[in-house]
Structure formats: C-alpha cells, structure tokens
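Yeah, one chain of the complex is gone here, protein chain that is, but the others are all in their spots.
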Amino acid sequence: MAVGAVSNGIESDVNRWQYLNRFLTTPGPFTDDEATLGDEIIQRISSMKILVIGAGGLGCELLKNLALSGFKDIHVIDMDTIDVSNLNRQFLFRQADVGRHKAEVAAEFVEKRVKGVKITPYCGKIQDKDEDYYMQFGLVICGLDSVEARRWINAMLVGMVDGDNPDSLKPLIDGGTEGFKGQSKVILPTMTSCIECQLDMHAPREAVPLCTLATIPRQPQHCIEWAHIIAWEEERKDITLDTDDPEHITWLFQKALARAQEFNIQGVTYSMTQGVVKNIIPAIASTNAIIAASSCNEALKLASSTNPGLGMPGSNNYMMYSGDEGIYTYTFEHLKKDDCPVCGNLAKKIEVNSNITLRELIENLAERPEARQLKKPTIRTEAKSLYYQAPPSLEEQTRPNLDKKLTDLVSDGEEIAVSDPAYHQIQFRFKLLFRS
Amino acid sequence: MLKIWSMKKEQQQAENAVVGKKKKVTAAQLRVQNDLSELSLPSTMKVDFPDADDILNFLLTIEPDEGMYKGGRFVFTFAINQNFPHDPPKVKCKQKIYHPNIDTQGNVCLNILREEWKPVLNLNAVIVGLQLLFLEPNASDPLNKEAAENLKTDRQGFVRNVRQAMGGGSVRGDTFDRVLK
C-alpha cells in the first residue's frame, strides 16, 4: 500500500475532492443568491445519473471530465469499435484495444483510474433505447459527429417533458468539433432553442452535380466521387461498399486515378480518396479537449449552481469556438423558433373514449379551439399511417381505418400528429389518453 | 436545476402543453406528412406506397402525355431518411431507360436532388423537376453521354432511339427495359 493512503475513507474523500468541494460549498461573488451550496449539493451531484452519448474524441474527454467533477453514476452509449486512426486523440484507447467497443473500453479505463466512479457502458445505438431508459438521467451530454443522432435524441428529450413531473426535463448539452473549430451549447428541452431550431447552424455537405462527375470532371475530388457513386455501381453492384475496407478504397482510388489521367487532372491520392469517400473531418485532441471541457463545465454549473452558466431562458446558450487564427469565441443566445417542428408545437394531452372510431376522433378534434379550421386532416402515429387525405393511393389504403375503433389503431398514451392544408406548415400533436 | 423547473412552470402557465411516453412521430415524418398533403399531382403522375405505414419510402410513376417520352410509364423510388429535410430524398429510376440525364443504373441528374438541395424545398419541387426531365431532356451536361450526343447532333434519330428503347429494344447494342403503357 502506498504511503498516504488513508484508512478512513471519508477523510480521504474530503482530502481528495477539496479543490472541487470548495466551489460546491462556498459561494462566490457571482453565485446566484438562491443557490444553496453545501453537502447536499455534493450529494446530489454524486448521485445524479448522467448520460454521455458518444465515446469518441469528445466522449473520452467527457467521461474523464465528469468523473473529476464529482459525478459518480455515469452511463455511456456508443455503437462504434476502435480504429487505429482514433488513437491520435481518443486517449482512453491503446493500440491493443483496436477492434473493441469504444463504450466498454472507455468505461473500464475511467472506472479504474478514478476511484468510486461507476460507468455503465452500452454498446449500441441510441435508437435502441426508449423513453423509460432516458427518463432515469438527470442530464444528457452529447459528443456526436452526426446531425441525425443529435436530432433524434433532441426530439426524444423534448417529447419526454411532462408538465407534472419536474424530473422529466433533462438538460441537453451538446458539443461538436471540426479541425480547429467547434461549438458547445446548452438546451433546456421545450424551454430554449433546441437542436432542431439550430439546424441551420450546420452547413449541409457540399455536393457537385452528378452530370459534372459523369461528363466534365475538373477536380481530383470529382474523379473520386465518380468512382464512388457511378463506377462502383456499374462494376461492383453486388458488393456492398465498405469504406473501412482497404481493398475497396484501393479499388476506388485506382478507378479515380485512371479517370483523372484520362482528363489530365492532377492530385488524386489514396488519402484524398479516403477523405472524400468517408467524408473525413479533421480532428485533433486539443479542440476536443476545449469543447468537451466547456460542455462539462456547463454541466457542473447547471447541476450545482456554484456559478451561473449558459442555457437559462433569456440568456446566452451557445458558444462558438475558432482556433485557427488566434483564439476566438462568440457566445450568444440562439433563439427558440416558434415554428420549430420539434419544440414549436408540443403535443397536448386529450382524453378520449377508446371505443370511438377514428372518424369520430377526427370530428372531435375539429371541435377543439386550436384546430377549428381542420377540414381535411391527415393523421398518423410514429408506427402507423392512420388516415391520409392525399395522395389518392394512400387515402384509399388508409380509408378502412376510419371505421376502426381507436383501440385497434393506437395504444393508450400514444402520440398522434395531425396536419391539414388549411394550416400549411403547422402540425398538431396530441397524446391520446384513454378514458376508462 | 430546481430553478429551471420553476422557470418552466412560469412558461407553462401560458401554454398548457404536455407530452408523454411512447414513440414520437419523428421530425422527418412530420415534414413528409406535410409535403404529401400539399402535393398537387397532375393526372400524369401518381405515388404509391408499398407499405402504407411507411411514408418515407414510396414510388412515383410518371406517364408523360406529351414530348418524346409520351406513352411511357416511368417509375422512380423515393427513399427519405430520418435526416430529411437536412438531407435530400434519394431518388432513382427503377427501369433502365434511354435518357441523357438518367444513367443506365437509374441515377438521376437533377440539381435540386444534390448540389442545390435546401431544406425549404419540398417533395413537390422534386417531382415537378423529374417531370420536366421528360418534357425537356437536357443535352448540355448529361449523365448518359451517348444519349446526349445523340440528342444534340441528331434530334430525329434521338427520338427514334427513345421509342426503340421504350419498346424494350436496344440502342447501339445496349438493351433497355420496356416501359410502354
């Protein structure tokens, strides 16, 4: 046993966390007057379940930072396995871990390093989990590289907010990086601007016209895209392209190179082929460290009130970071959008008799004050198209549902979405509660 | 965090909105539902849903009643992912046809399907664009180079080849799918 290891666990804990606990027990000049710092806060943080989505470049940093911020019950989701190109920044992984699941290796490492922290990994997709799973957490932090996954978790957390249950509101902290640039932001679902409101902050991927690729390529990238989109399908239709398979990349590279030579275009390389085909975004340890630390700093402030942070309604909620020329941050309030399809028009609870038909439900809906102009409603659940006014084929397919009973179509508590040309872009969502 | 909830309560008094369990209709579904209800299709086009519950995957049939493709029935698959409308719909022609802007693999060269896609565009815009391809095939930047060259240099011959291909015949040794009604 090393010198200094104390037999009294509590005393060692007090010593160990003294830097952090100073801020959790002593208010400073900027601390909110309503904040109640002290042992209770320390307790609350250590017992709060917190979810980290992604165990990659940001995720590794997030886990380390949370473990050293007093959070002791951390869960992490990631479906990926470790690749050698991760090792330049994902510091919880070693050469020998290549091929293993990121979530598992990351959890093991941090648990081993920081005593008393429990990290529960899940190796899979966020979409595998349902509302009951997400309900257990006090806070969700994302380190993702996909817009789609962000939108999914955002919609999930917005949808979970229940006015009667304070615990159903899960703050969402989201970070992202690209080369020397990044951003971190705090979202209070249904209260402040959400991922969907911020969709225009993500530039869509640049694309070149297909006909340019097919007939008038001018850049090395055009030749690579041609090999990727057109040549592969013409010549290797039966093989599913695996962008991690070196043989596949080599094939595309040779194809692109030959095409480039045909058109006197210079600059096709193996590395560029990989970059274009896999849409590789440069990533470095330092930017990930900055963005992940900013996200966890906000998490700690939010959970403890030791100091004010980003995200409160009416104040800044978004920090943009750029590090290629000096260091530049722009911190501002991204405004919630009234017409946001996810948080702009929240579902309302309505009680219905489960024995009425869909047709009767539609008639009932049109009597509601907010839906008075409903004339030709179209209506669905996540799983089912209940009734579509148009196009004609779909109308025909869904017409039989009109005379079915609700019990045969939806389950108690399920959400329906209703749209009508009379309301253009506005949709109504209702949560149907069966009256017994 | 307690403070957040008291602020939420204040916000809520005005709204009375609540949500609950179970799977939510997704943002992509909501948007497609809107687009479908605003679709205005002429008699020459129709959409079909192999699975009525899955509105993200459907078929579009175009039956041009004028132009050189008159009398044909052209079927396109629409595959929309959950990232719609951030991502454009993926559209492919199901049949092998002779057309300067559609290659023999079914890839379609239409600007709003790729480089000029914007989330504010809707499915109607895409469908109108596809229809236009049959009324005004564009030889200037083609996907099928031979067909384009053919259209540019010998319009009459091109029309003949289109008819030949639509009947399931072959053009310059390449056999096409029969697409006549």
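Here the chain labels run A and B in written order, and each chain numbers its own residues starting at 1.
Here is the rule we use: contacts are C-beta pairs under 8 Å (C-beta built on N, C-alpha and C of every residue); 3 or more make two chains touch, one makes a residue touch a chain.
Here is the rule we go by: contacts and distances are computed from a predicted model.
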Protein name (UniProt record) of the chain left out of view, among "Aspartate aminotransferase", "RNA polymerase II transcription factor B subunit 2", "DNA primase" or "NEDD8-activating enzyme E1 regulatory subunit": "NEDD8-activating enzyme E1 regulatory subunit"
Out of A:Ile290, A:Ala303, A:Ala347 or A:Leu365, which residue would touch the omitted chain in the full complex? A:Ile290
Candidates A:Asn88, A:Gln127, A:Asn355 or A:Thr407 - the one touching the absent chain: A:Asn88
From the listed residues A:Ser46, A:Thr120, A:Gln254 or A:Ser411, report the one that touches the chain absent from this view. A:Gln254
Mind listing the subunit A residues that contact the chain we can't see here? 2-6, 12, 15-20, 22-23, 26, 28-30, 61, 64-65, 67-69, 84-85, 87-89, 91, 94-95, 112-115, 179-180, 184, 216-219, 235-236, 246-247, 250-251, 253-254, 263-265, 269-271, 274-275, 280-290, 292-294, 296-298, 300-301, 307-310, 316, 319, 323-329, 331
Contact footprint on subunit B, counting only the chain that is left out: 136, 138-140, 152
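As a convention for this text, only the chains that are shown with their structure count from here on.
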Residue numbers on subunit A that touch subunit B, as the complex places them: 32, 34, 130-132, 138, 147-148, 151-152, 155-156, 158-164, 166, 169, 171, 188, 190-191, 196, 199-200, 202, 204, 206-212, 214-216, 229-230, 233-234, 237, 302-303, 305, 312-313, 341-342, 346-349, 376, 378, 380-385, 388-394, 397-398, 411, 413-417, 419-421, 424-425, 427, 429, 431
Over in the complex, which subunit B residues touch subunit A? Could you list them? 1-5, 7-8, 11-12, 15-27, 29-31, 33-34, 36-39, 41, 46-49, 52-55, 81-83, 86-87, 101, 103, 105, 107-109, 111, 114-115, 117-119, 141-145, 148
